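Okay, so here's the structure we're looking at.
As you look at this complex, bear in mind that one protein chain is not there, while each of the others sits in place.
First chain written, first letter: the chains are A and B, and each begins at residue 1.
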Amino acid sequence: FLNSKKGVGWLIPKCLNALLRGVSQVVLANNPLAGLVILIALFWSDVFVGLAATVAATTAILTAVLMRQDPSSIEAGLTTYNAVLVGTVTSSLWTPLYGEAVGITVWTFIIIGAALSVFVTSAISTILSSLKIPLPALTLPFNVVTILIFICLMPMNHEHFQHNGNASEPVALRLRGHEPLVISSNLLHEHHLQHISRQIRSPEDDGVNDNEPASESSSEALNWGRILSGIVLSAGQVYGVNNELGSVLIYIGIMIYSPILFMMSVFGAILGTSTGLFFTEAPYTDIYNGIWGYNGLLSASSVGGFFIVLTCHSFFNAMVNVIFTVLIQQALSLALGSLHLPVFTFPFVLSTLLFLSVATSGNQLPRVQNITFPE
Amino acid sequence: FLNSKKGVGWLIPKCLNALLRGVSQVVLANNPLAGLVILIALFWSDVFVGLAATVAATTAILTAVLMRQDPSSIEAGLTTYNAVLVGTVTSSLWTPLYGEAVGITVWTFIIIGAALSVFVTSAISTILSSLKIPLPALTLPFNVVTILIFICLMPMNHEHFQHNGNASEPVALRLRGHEPLVISSNLLHEHHLQHISRQIRSPEDDGVNDNEPASESSSEALNWGRILSGIVLSAGQVYGVNNELGSVLIYIGIMIYSPILFMMSVFGAILGTSTGLFFTEAPYTDIYNGIWGYNGLLSASSVGGFFIVLTCHSFFNAMVNVIFTVLIQQALSLALGSLHLPVFTFPFVLSTLLFLSVATSGNQLPRVQNITFPE
Partner (left out) sequence: FLNSKKGVGWLIPKCLNALLRGVSQVVLANNPLAGLVILIALFWSDVFVGLAATVAATTAILTAVLMRQDPSSIEAGLTTYNAVLVGTVTSSLWTPLYGEAVGITVWTFIIIGAALSVFVTSAISTILSSLKIPLPALTLPFNVVTILIFICLMPMNHEHFQHNGNASEPVALRLRGHEPLVISSNLLHEHHLQHISRQIRSPEDDGVNDNEPASESSSEALNWGRILSGIVLSAGQVYGVNNELGSVLIYIGIMIYSPILFMMSVFGAILGTSTGLFFTEAPYTDIYNGIWGYNGLLSASSVGGFFIVLTCHSFFNAMVNVIFTVLIQQALSLALGSLHLPVFTFPFVLSTLLFLSVATSGNQLPRVQNITFPE
């Protein structure tokens, strides 16, 4: 109802509204209250991540206003949700990935990245909507911008890499347990790297990790309680954070917006995690941290419920989408892991764009015409 | 004429019809008899490859029916030909590439892949047909699905890689001649790897390969008889098999459908193989095995005859397409070879999509309106 109000007095609530909706759009919810709950979850998990989300979203709103973009999509948070992700993911993954504090350079890049994401979002949605079946941009702009930031900033801490070993031997073994990121110097170590790339999203667990592998590898037993916790953590991993209470809050945020979306998200997280089990070996750290669930969560909720009316048929479609997402994640984590890059939400984006095209092709699965509430 | 018949009694012949047409669609023929001849060729070359083709095609038909896809395209085999390729190529290349028997895991993935290929085919054809000039999906879905399968399953036999050498020395030299796939541990070995990536499509020839290189490298003489056999084998390599009688049967299958298509296929195989000679050095094993011909075969027959009316002008266009295909194959085999992946039919797909766009742009080359018989 804020749309009806005019004048400068309403500028701050309007901005706040846009900011909170942007935060919630990441999990496909469009509701300021859901956004507030999620923002609290981010601050709870890590003050800096919450701060980064706020700064990035504000930058994006300012850029969008300066660029004179469509006011309705600014208010719906559609111009900001990619910026929010740029902020949260960069700030939360930087330290575990490269063993460096998030300094002024990284903060500058978060602001630049947030501003750029507005341009990229605008460009990508124009291109994708020009297809016969208009496709949404999803979080593709976030992926493009963040991978650029990560690649551009990586060489800055090259001394770190070069001091710690001469090139011709596997540095990984020597550094193990001392550094959040262990570096493998050889292509043959790809499998190893993949293992690492799964770990890098789990900073908080590192202490545990160092002590447990020996015992867990030998027992090879799955800890079902921790798998459950992995499914819960999937919600947090969407924003790049790894905190159980935070994740529960995010699920509550989704439920505030729509119970159907919540249900599909949980299904997606469960199926994604289960499928991920197939590709994982003990110690299953990545499963327990929700790394295999967050892409599935997004894939399931977008195909089954958000963009397409939920029917028995589209539910089946959503589940196949989750499986395909996990396959892509496995392939990408091998490819990007060798470059010390996480997979971000690329698996979700690529798979879901394909399945949204499938869906509409047969006229069997009607697209939701007016995306407000899936109910 | 099966379209006119209704009822459950006709279900099995209809399925068989769809299956056989799907097999023949791979070489752009749409004819159940041609499909039968080709399926016999596959079974003759390798029982498991034939079986994989049948299983994959059946899975695809079932999935397509469950997904309520357009029945006419199911019957024309358009939903199944990518699944057929997923089956044949995975089953025939798996053992020579990774030195492992095709076990239950791989079979499971063939079935999953076949089912997924139906979704991917549907998605990609929708996207490509939404362009101003509708483009066909060709075998792009097969390439996407199979490369995912190969990447996902690769790490499973990592022990094989890790036991056989420590990372810092060139494993390639030590393993040579003992393993179907020799692994090079270093980027500098790229050229070497490319050489390997060419060999990996030639399992049956390995016995010969081990004995001959020395003599052949010294003589550097081209064996014209074996080049001819390479041109013949190109037809089999489309399906990933390496068998002369099988390849001749496939050519016969194409001829049953259309002599023009057969002629263009042969021209493409000849030109592709000749251009490939430029990039190859003794012992020319890959030339003799049809590795350089199969992409050319597909490129020539699709641009000259199948999608575009064959004229003097389009014949020239088709020949340039073949040369461009070979260039892409050389570039891709370097890139993918270093990841232990074959080039599949990516060169054909990428080049032909470009040349189909060229063709239509000038209105000089009319697209075949009603794709039934090129005559």
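A few notes on this one:
The rule is short, and it goes like this: contacts are C-beta pairs under 8 Å (C-beta built on N, C-alpha and C of every residue); 3 or more make two chains touch, one makes a residue touch a chain.
Because the structure is a prediction, the values reported are computed rather than measured.
Note that of B:85, B:102 or B:328, the residue touching the chain absent from this view is B:328.
Of the candidate positions A:11, A:47 or A:152, contact with the unshown chain belongs to A:152. The hidden chain makes contact, of the residues A:116, A:255 or A:331, with A:116.
When the whole complex is considered, the residue among A:67, A:228 or A:245 that touches the unshown chain is A:67.
The hidden chain makes contact, of the residues B:11, B:47, B:66 or B:131, with B:131.
Across the interface with the omitted chain, chain A contributes residues 66-70, 112, 115-116, 119-120, 122-127, 129-130, 147-149, 151-152, 154-155, 158, 161-162, 165, 167-168, 171, 183, 185-187, 338. Considering the complete assembly, chain B touches the hidden chain via residues 131-133, 168-170, 185-191, 194, 279, 313, 320, 323-324, 327-328, 330-331, 334-335, 353-355, 357-358, 360-362, 364.
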